[in-house]
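A single protein chain has been omitted from the complex, and every remaining protein chain is retained in its original position.
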């Protein structure tokens, strides 16, 4: 089971937690990426984030997420994968992304989560614009 | 922040998900161990589980969980750790254990979860008794 | 050919889509260079961007055919 969503409203883990249920899975793992207040730059300077805004090439992002979910299912013998990414404004302390997966044994679920996040952050056409405490804004293009 | 609980009632992720919130964390990770229907024995035989029962040396389990949570906090620079283990009967498809943690960066949260589960499964005095489809029971002592 | 723009490149160009003209056969790299020439303020960012054709990344030497394929310029992503 694969569930991919781009949403404009807050992501609540409780709304999604039952989506990966499966009687033959013994391991459920979740990751939520949350808007953080402080970012330390490469130069060691601490920047204070006020809010984040996410933009996507939506149809391509959905396709890329579907592809990487399918690859994760095969590679890690997962029973289910759910990936939810929020777009638009994401206030401090709220989740921008939620990834969940279930597998028979915990090693697979533990390995799948970082793999999915690494791929998502490398290839899925979604961009973050930070608004800092001084109201300056910056698109993040790592 | 460390939160350790042994509970007798169902563990709902939504009841605990806000406990690891922290404005300076960007990564929240969760693991739930869930009662699985099928177990494949070393000999390759598939046994069908009907239900599980967990027993603990409660005071020692709480102490051991607290110790390993403290060690995880230090090792992985976590902001928060929550560990909830259910005791008594745990029906199929329900969680026997829930572990959550938050950190500034996702690598730490991803590394902490398997570490905590490995330690829990090695040292925390909690035991599982399986009841199989044929009503036979067996304490698991790996 | 029309190319969709996003994020920092979109802001620098001031538009969601840009029209570029290159002599066929047009490779992805040629199209990216053509966008950079039209949006010099973002030339560096465009130089590290990838081209996607109908939602799939293509290599620089990929030849883009005229037609109704959707072209998008994908600067380094920062989702998650």
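Read from first to last, the chains carry the letters A, B and C; within each, the first residue is number 1.
Here is the rule we go by: contacts are C-beta pairs under 8 Å (C-beta built on N, C-alpha and C of every residue); 3 or more make two chains touch, one makes a residue touch a chain.
Quick caveat: nothing in here was measured; it's all calculated off a predicted structure.
Within the whole complex, touches from the chain that is not shown fall on B. In the complete complex, the residue from B:16, B:30 or B:54 that touches the missing chain is B:54. Where subunit B meets the chain that is not shown, the touching residues are 33, 54-57, 59-61, 63-64, 85, 96-97, 117, 120-129, 139-142.
Going forward, only the chains that are shown with their structure count from here on.
Taking each chain's centre as the mean of its C-alpha atoms, subunit A lies 23 Å from subunit B. Our note on geometry: subunit B versus subunit C, Cα centroid distance of 48 Å, whole angstroms.
In subunit B, there is no position where the chain touches two or more neighbouring chains simultaneously.
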